[in-house]
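== chain A ==
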Amino acid sequence: TVANSDSVTADGDALRVVLPEEPPTLEPCEASLTSTGVVVRSNITEPLTERHPGTGELEPKLATSWKRTSGTEWTYRIRKGVTFSDGSRFDAEDAAYSIDRAVNSELGCNVEGYVFGDTDLKVAAPDAHTLTVATPKADPILPLRLSFIEMVPTSTDAEKKVREPVGTGPYRIANWEPGLRLTLATNKRYWGRAPAYGSVDYQWRTEGSVRAAMIANDEVDVATSLSPEDGAGDAAEQYPNNETTALRMQVTEPPLDDRRVRQAINYAIDREGIVGSLFQGKAKAAAQLVPRGVVGYNESLQPWPTDLAKARRLLAEAEADGVDVDRSIRLISRTALFPKVDETVQVIQNQLNDLGLDIDIEMKDTAGSTEFQERPFPEDAGPYLMLIQHGNQAGDAAFSMDQYLLSKGYQSSGGTAAFDRKIGAAEAKTGAERQDALAEVFADEPDEIAQYAYVAHMYGVIALAPDVRYRPNSATGDEMRLAEFTPAD
Partner candidate 1 sequence: MSSLSDKAADGRPGTGSDAPAAGAEPAAPARDSRVSLWRMLLRDRVATAAAAVLSLVVLTAVFGPLLVGSAATEQDLDNTNQPPFSFDDGWLGILGTDPLGQSVLARLVVAARTTFSVAVPAVALALAVGALVGMWAGYHRGLRETLAMRVADIIMSFPSLLMAVVVLYVFSPSVANLVVVLAITRIPVYLRTARAESTELQSRLFVDAARTFGTSSGAIIRRHVFPIVLPTLLTLATLEFCYVMLAESSLSFLGIGIQPPDVSWGLMVSQGRSYLQTAWWLTFFPGLAIIVTTVSATVLAAWARLATDPAQRWRLTLPRRARRARNAPAPQEAQS
Partner candidate 2 sequence: MTGTVLEVDGLSVDIRTPHGTVRAVDKVSFSARRGRTLALLGESGCGKSMTAQAVVSLLDPTAEVAGGRVLLDGTDLVAADEQTRRAMAGPELAIVFQDALTALNPVYTVGTQLAEPFRIHRGLSRKQARREAVDLMARVGIPEPETRVDTYPHQFSGGMRQRLLIAVAVALSPSVLLADEPTTALDVTVQAQIMQLLRELRTERDMSVVLITHDLALVAEQADEVAVMYAGNVVESGPVREVFDRPRHPYTRGLLDSVPVHAARGEHLKSIGGAPPDLHSIPAGCVYQDRCPLVRDLCRTRRPQPAEVAPGRTAACHFSAEVK
Partner candidate 3 sequence: MTHTADTADTAGTADPSGEPLLRVRDLTKTFPVRSGGRTRQLRALGGISFDLRRGETLGLVGESGCGKSTLARTLLMLERPDSGTVRFDGVDPFTLRGARLLQWRRRVQMVFQDPFASLNARMTAGDIVSEPWRTHKDLFPSAKERGARVRELLGLVGLRAGDEHRYPQEFSGGQRQRIGIARALALDLSVQAQVLNLLNDLQRQLGVSYVFISHDLSVVRHVADRVMVMYLGGIVEQGGTEAVFGRALHPYSAALMSAAPSLDEAGRGRQIILEGELPSPLSPPSGCRFRTRCWKATDECAAASPEPAPDPEDGGHTAACFHPMGKEAEPVPAGRGAR
């Protein structure tokens, strides 16, 4: 094997990672973009609190404690003795600035839309170690939302997004050769325990099989976002990854505006077949939008059974009532949305064609599919089914419901006022009540709305070199904490 001549790896103290794509930017307020977040979050910058991917509990990070101080206000105690990698001190001022910058500014940060919608926050730092955040309306999961905001120093540009941020994380950006590689070095001033690897070297390759080959050829230690076919062999590790695929139906357009048609579609899809053959069991047939581990996941829901006869009956009934079921329906998805998306789309098309619908596949690039995925939807698009993949990174179903189930949700094709109210009520609850209420929403959705045909809860594949220890978790795809990697002994 060719020795990798990279100087950083020479001391054996470096972790080499290959990603599917280069982060376009490392701007922390864009960290909800997968390719940015996977590098930035909790590595370069850190949030106030962090959700544990296993338990779902919030854990202290740059805040040591937090509590609800009024109906709409939360107060944080800010950790002492934290410095940014540039040497400046971190205090409540910085925290307030970071939140302001990400949520209340005109920067158009991704995290803003992803987590906060059009809500603006009132942020204040009464003293160096106290931070208060207030919402216009009561928000029981505000701390969860705030855990998406990465802390940056006040010296960070307020008008412009930055490419190379300064943070408090265990690593800092050492060298970024755009297009080639990104090297992180340890942040010597890090407040916590020093990570095991002295530096981290990121590269990126689009082809999964090349990433797998790099592991096989000992050119990297970690390869992410693989598919089982890529050939990583024993190095590959599968893990449930938080993502759920589903077919969203455009409930406003005939014939999809007829619930029986939507139910027929649900009955026609052979989820077990898809999961078993296509994903070789490395996925789970889905009955709801979020996987186990997310607050609001309903343990008792069963996926729709595959029942073609029933599906056809429903369709026939609809047709008898004058629904134009012969109208051709577009099946839209995005290329490379997840491994085997092409195959999945074909299987679905095939099964729906069997049902008697007329389905045309359209695979689009990101920009093209976004247009159909998010409001405002294009006019005159006709009826279409959108194969989406949703990953709830927050661990609370409210995030999913706001976007996907509310009748005016950004990614929802419609709903009812009654159902909206049900969601609203559930989201206002806390604790065990909250879990039950959200689970109830998922249980009712198929009967009341049936906007979605859920397909599967997905698995990710990561490959690790033999001398690297790491246990992937559901958040690995979005937030790969480098501090959790250790050399094998």
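The candidate set was assembled so that all candidates are chains of the complex that A comes from, given by their letters.
Please note the rule applied: a contact is a pair of C-beta atoms (placed from the backbone, for glycine too) under 8 Å apart; a residue touches a chain by one contact, two chains touch by 3 or more; residues count from 1.
Predicted model, so just to flag it, every value in this text is computed and none were measured.
Per the touch definition at the top, the candidate among 1, 2 or 3 touching chain A in this complex is 1.
Residues 207-209, 212, 227, 229-231, 270, 273-274, 276-278, 334-335, 339-340, 342-343, 345-347, 349-350, 360-365, 368 of chain A are the ones touching candidate 1 in the complex.
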